[in-house]
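This report refers to the structure that appears directly beneath it.
One protein chain omitted, others in place.
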Amino acid sequence: MVQNKILQSFRTVRSGIIQNSSPLGLIGLITVSVIIILAILAPWIVPHDPFKIDATNRLIPPFWVVDGSMNHILGTDHLGRDILSRLIYGGRVSLLVGFLSVLIAGVIGLFLGLISGYFGGTWIDQFIMRFVDAMLAIPTLLLVLVAIVVFEPGIVTLILVIGLTSWAQYTRLVRGEVLSVKEREFVQSATTLGASKGYIIRKHILPNVLSSFIVVSTIGIATAIMTESSLSFLGLGIQPPDITWGGMLNDGRNYIATSWWIATFPGLAITITVLAITFLGDWLRDILDPKLKKGGDADE
Amino acid sequence: MKKIKVISILMIFAIIISACGFSDPDSTSDKEGETNGYELLTIANPADITTLDPHNNNVITTSAVLVNIYNRLVARDENGEFIPELATEWEKVDDTTWEFKLNPDVTFHNGDAFTAEDVKFSLERVAKDTTLQQNSTFRQIESVNVLDDTTVQIITGEPDPQLLSRLATPAASIFPAAHFEEVGAEEFFANPVGTGPYKYSAWERDDQVELVKFADYFAGEPKWETVHFSVVPEDSTRVSELLTGGIDIAFNIPTADMERIDENDGTHVALAPIQRVIQLWLSTEEGEPTADPKVREAIELAIDNQVIIDEILLGSATPTRTHVAPGNFGADESLYDTYLYDPERAKELLAEAGYEDGVTVEISVNNYYTEMAEVVVGMLAEVGITADIELIEQSQFANRLFGEDLDEGVFVGWGNDMFDGSVLELFKSDNVTSYSNPEVDALLEEAAYNMDEEERADQYKQVQQILAEDRAVVYLFQLEGRYGVNDRINYAPRLDELYYVDEITLSE
Amino acid sequence: MPTNDVLLEVKDLVKHFPVAKHRNQQEKAVVKAVDSVSFNVHKGEILGIVGESGSGKSTVAKLVMQLLEPDEGQILFHGNDIFKESRKERIETKKQVQMVFQDPYSSLNPRMTAKEIVTEALIIHKKIAKKEVDNKALELLEEVGLGKQHLNRYPHQFSGGQRQRLSIARALSLKPDLIVCDEAVSALDVSIQAQILDLLKQLQKTYGIAFIFIAHGLPAVKQISDRIAIMYKGKIVEMASSDEIFDAPKHTYTKKLIDAIPPSHPKYRKDRMVRED
Amino acid sequence: MSYLKRSLLQVIPSLLLLTVIIFALVYVAGDPVSSMLPENATSEDREILAESLGLNEPFYVQYFQYLRSMVTGDFGTSYQYQRPALELVLERLPATLTLSLMAMLIAIIISIPLGILAALKRNTFVDFLVSGISIVGKAMPNFWIGIMLILFLAVQIQIFPVSGADTPAHFVLPAFTLGVALAAEMTRLVRASVLEVIEEEYVQTARSKGQKESIVISKHVFLNSLIPVVTIVGLQFPQLIGGAIVVETVFAWPGIGRLLLTAIETSDMAIIQTIVFVIAIFTIVVNLLTDLVYRVLDPRIKYN
Partner (left out) sequence: MSKNHTGPLLSVNHLVTEFETRGKNNITVVDDISFHVNEGEIVAIVGESGSGKSITSLSIMGLLKNGGHVTGGAILYQGTDLLKLSKKERRQVRGKEMSMIFQEPMSSLNPMLRIKSQIAEAINIHQPAKSKKQVQEKVIDLLKQVEIPDAERVANRFPHQLSGGMRQRVMIAIALACEPKLLIADEPTTALDVTTQAQILALIKDLNKRRGTGVIFITHDLSVVADIADRVVVMYQGKIVEEADVFQLFDHPQHAYTKKLMRAMPTIEKKAGDSHAN
């Protein structure tokens, strides 16, 4: 059964790729895959030790610029570290922060949203929604900032903090979706079949809520990566020697005018990743919509 | 359809044009109607002043501003020598009594005449009020006795060889006693009154402090009409402001921009040594790898001070093996402008200590010095020492330090606003460092109350030698202050990092 | 008809909905959606309920389906008051009363295949082993005139009429005694409507299932119903056999409804005489 | 009116929960004592100070004290500035609000025409370009945009001042930097909204009257597509203020964000609490306002 499900969803995705071959979606998918693969394989493919500091080889420009060398294709930073290697390593942490924090926020948000939506109008719903309002009334960055002071900045802290402070938007989204799905007749129809609450949530509500949830989650990943870089800018991000794109961007901020490459490449990496994830999200929404699945038109 | 398109394009143009219309109003308006160029001086700091109360301040950038509003009895010249300010002369009556003759022709900004009562009030305030941040520096003062309008005696509890140094810090500023008591502290610091060359005009928080000329300044009419200490936290923005002529002096510019500023038409970089010495404290506590003197020595030998100075600081520092730099009391110049570097020997030492396969030390770093610390980490790695660094926000650093919540290694830049060897008291037992050496303790204790200058200086020199041998601290270098300066003015940065605005002149 | 033939008995059913209070209204305003409604459904009978939008006919359906709780009154199914039953009994009742909804586009979960939809009730009530699912699903689909090729399709791949067939197959799966059709053909093209009505009639004959057939117009109901109830503003204003309603309508509203029915041939036009002048 | 009353009542539990969240966070953040004393103070000094500040009381006592004084308008005193925190925050609030409003204005001015243009030219090069720019605009960290703008527009071509908050020209770069992400978001939203509305039958009705396409768009599409946009603008407001923390640092803008950063660096509890609270209240007010605007805009809600 499980295998069937997996096979089926694989087929779904595959047919989605073939039939809704939005080029942007495909570009997004490929880009994200490449970044993930690079991140996983980082230790084996980086041309240099990304942590190796060499003060005498600092600020070497990329190879196509005068004074650049093929040894450091994208140049070196202000401490003489190889930028390409650091970019590849940085992707690890940035993606980890993005995915895991959204996972945390998503799980909490989905859970509370389902409860709140299903029990819409009751005191449970009221309580959850007031909590959501409270969370949403504070800018996420501000919440993260305050929280980061409490705990020491680090990868785990950051993931936890971003995750625990950004669930409210998911709750709100999921609740809204649940409320609207709940009114659809097929849910009533399941009730008339004698289905239990748990069954209805699991089988009817959740699958119909999931697609917009997934789309918003992909955007959440992008937002988390941006939040991390903003924190790095404010000096409260992930600490060296851990490498993140935000941290690299921040390292380079004083060199933008003199050694542009230090900040430009991580900046590009963030932008490209966020773009790719956004494309991927839009595209996921399309392929997760069964209405766009082909196969046998109505005949009568 | 067409109309919509036209409208949208027009809208976008409208923003751009309206924006351009406003652009650059101050740079043009300032230049016009200019008579002598002394109308406005703008100095940009990375942080705002924290208070207008010098007694309740321990931030150097705040002092740098406040010294223009208030005066002390004595001051230091640009080389660190004592010079008269509100006091015309002083003498040591006995080991615990000092007598000061005051300048009779001084008036406060509000017109009040400066008298001995003001000195008594001000110094006793900072010496007695334990809630003030500078209280501990002045606790030595038992009382201030007014002999007549222009004579005071300061009585210390113990013999205090550093009294003059204390009185020369900005924290010893003198307030108008009658006015202060009349309006109360809150109102006083909302509109502070001092005797300095510039009067307080406005403080727009996180934006700028505005001072204006005090024409009746006792030492002669000040040069500048208005002085702005503006706050530009982002380094690159501060440099940009300097390059576009928005400011005259930009403090603490990134080394990366030094060349740009020098090459830019109309700006240059001014460098001068400051009291700050970058140092790495190493725990000698039992159980830590750094408890082994060989490891500590290896660390010192692994660091190539000159490479950091040349590559990261572009030459704007001097290597040192002591905190007490020349110009300070008790400096051991044999330890200055020198460093030890021998990575091969460092490896040997590690092997001797049983760490052939490497050793890991944890270092807490004040994030102000991240870049240098990271290079040090790289150098330590070369000889087989893995340094895990934890960056600590500049302002959190002190908390963590005094909460004794730091790692075995501490990478820190430490100033010396007393210009005295007493700064070494950091290494007295039961202080923030873990170091404990009875010999050092005894020397420092004696020196603290020793009124014999020569002997006292010698005691400090001995301490410096012992520390250089024990390596509970590895000194790296004395920093230079890096200021970006507009070519229209002459500005020579000072050792104490203070801005004496009146020393800044227009260039010809 | 003898009373032991009664499958469903609705007694004095009342359901009010609160509406937002108006500024200068003191009392709580309510909509009397169902206002003291009583009727019986006999075994194997098709009862048509006709009323325009807002007449309360859908609320009656929801009450019968236990999707709503009544404010007053009783609903007896096989003689038991369904709102006083235990949880377990209620589930039993639910199995025996099924529903086909109006909107063929929202009454089917877009993420389930036809197979999953029609066998869902069986799986919920654990009446079927996993390997039987395909066979049972096919059986049900064939019952409503669909075939093997439809098993793994999603609802959006069906036409409106086919979807309504799916809904009926789903309702049939538990072999219920009563199926409530709430405007089940209103959204369909006329020719499709006829097919669905035929299907229902056939199911009634084959399995003896009773139907409550709700519609907003008389024509559809006339064709299929044994008896017809006319609802107007929350009340049943007239209830009689299908022929009686058309031959001798008593209530003025019933007459108005009949009057509004378009002719089946231009020759029955009411204004024909005028037009030909 | 009853709507307003109801909304206001709903706000109260949220605010209470908010105070708990804030207080808990700041409580854990803990020890402000060290930052208040000079570098060489003794541990007795620390103890005395902690005692005098009531920092040795248990959590709930401190919370209720906090709540009680807050109700009376006392948000505590900043250690760093030795002044009432509320006063400090309110002093900076106008700068941040002006910046945020300017950013929002810029975002609106940019996004509405571009969004409409993209929708009307759907699937053409123009649409692709606009959508592309807007996605990129959202994907760039705003401090990066800010530093770049300074380098090019202020240092290279010198058409705008670098930093500070003196003249209208000073607004342009920071407000633009802050508004870019919102503009990008809104452009996409306006586009989607217009595309949706343009499919509505009443638009066909207007065309069937023989109305000019430009008037069809301005009269029938524009206003209707504005409704979801208004809602988003309200929801985005807190994120805008969040962005201001970064932008204020880049452009030396003397607002609440800078105050917050200083406060965070010095663990100035009172200021942090007050800022979070004031921003939250502001957000709630803005949300109420957008709700009202929404009600005014949409007669379906207004006349019900």
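The first chain written gets the first letter, and so on, giving A, B, C and D; residue counts start at 1 in each chain.
The rule we apply is simple: a residue touches a chain if its C-beta (ideal position, glycine included) is under 8 Å from a C-beta of that chain, and two chains touch if they have at least 3 such contacts.
Keep in mind that what you see is a predicted model, and the values were worked out from it rather than measured.
Asks: Can you list the shown chains that the absent chain is in touch with?
Replies: Per the touch rule above, the missing chain touches C, D.
Asks: Give the residue, chosen from C:Phe83, C:Tyr105 or C:Phe246, that touches the chain omitted from the document.
Replies: The one listed residue touching the chain not shown is C:Phe246.
Asks: Taking the entire complex into account, which one of C:Val19, C:Ala129 or C:Ile261 touches the absent chain?
Replies: C:Ile261
Asks: From the listed residues D:Ala85, D:Ala206 or D:Ala263, report the one that touches the chain absent from this view.
Replies: The missing chain is touched by D:Ala206.
Asks: What residues on subunit D make contact with the chain left out of this view?
Replies: Residues 199-202, 204-212, 219-220, 223-224, 297-300, 303-304 of subunit D touch the chain that is not shown.
Asks: Quickly run down the residues of subunit C that touch the omitted chain.
Replies: Residues 52-53, 160, 189-195, 216-220, 222-223, 246, 256-269, 271-272, 275 of subunit C touch the chain that is not shown.
By definition in this document, only the chains that are shown with their structure count from here on.
Asks: Looking at B-D and A-D, which one has the bigger number of contacting C-beta pairs?
Replies: Pair with the higher count of C-beta contacts: B-D.
Asks: Starting from the mean Cα coordinates of subunit B and subunit D, work out the distance between those two points in Å.
Replies: Whole-Å distance between the two chain centres: 36.
Asks: Quick check: how many Å separate the C-alpha centres of subunit A and subunit D?
Replies: 22
Asks: Subunit A: which residues touch two or more other chains?
Replies: Residue numbers touching two or more other chains: 236, 253, 256-257.
Asks: Could you list the positions in subunit D whose residues touch two or more of the other chains?
Replies: Only 147, 151, 155, 249, 267 qualify.
Asks: In their shared complex, at which residues does subunit A touch subunit D?
Replies: Where subunit A meets subunit D, its residues are 126-127, 130-131, 133-143, 145-147, 149-150, 222, 226, 229-230, 233-234, 236, 246, 249, 253, 256-257, 263, 267, 270-272, 274-275, 278.
Asks: Show me the residue ranges of subunit A that touch subunit B in the complex, using the header's touch definition.
Replies: 52-56, 58, 78-80, 152, 235-236, 239-241, 253-259
Asks: Sort out for me which residues of subunit D touch subunit A in the complex.
Replies: Against subunit A, subunit D makes touches at 10-11, 13-15, 17-18, 21-22, 25-26, 28-30, 135-136, 138-144, 147-148, 151, 155, 235, 238-243, 245-246, 249, 260-261, 264, 267, 272, 275-276, 279-281, 283-284, 287.
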